[in-house]
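Yeah, one chain of the complex is gone here, protein chain that is, but the others are all in their spots.
Our next item is chain A:
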Amino acid sequence: MFVIVTYDINEKRVNKVRKILKKYFTWVQNSVFEGEITLGKLEKCKRELLSVIEKDEDSVYFYEMEYKLVCNKKVLGQEKNYDSIII
């Protein structure tokens, strides 16, 4: 499945959250990650996040799509190509 993650986290914890998300997704913009992931790994990621965030202060949004094509992503201006498989 294809997932877009956005977050709004208190400055004290924002780095912890970013580091966790980096393992699972590609970083596309400040506070935005996206990428293809399996259901199991997504649950694992959510569990890791829950142990870090304060529930009444922070929020993480997951936009989950079954296929990447459903997302129909359009870009204005610069597109950073961080998810290419050839470095």
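The rule is short, and it goes like this: contacts are C-beta pairs under 8 Å (C-beta built on N, C-alpha and C of every residue); 3 or more make two chains touch, one makes a residue touch a chain; residues count from 1.
Simple rule for what comes next: contacts and distances are computed from a predicted model.
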Identity of the absent chain, which is to be given by its UniProt protein name, from "CRISPR-associated endonuclease Cas1", "Multiple sugar transport system substrate-binding protein", "ABC transporter permease" or "Cbb3-type cytochrome c oxidase subunit": "CRISPR-associated endonuclease Cas1"
Missing-chain contacts mapped onto chain A: 19, 22-27, 35-37, 41, 44-45, 82, 85-87
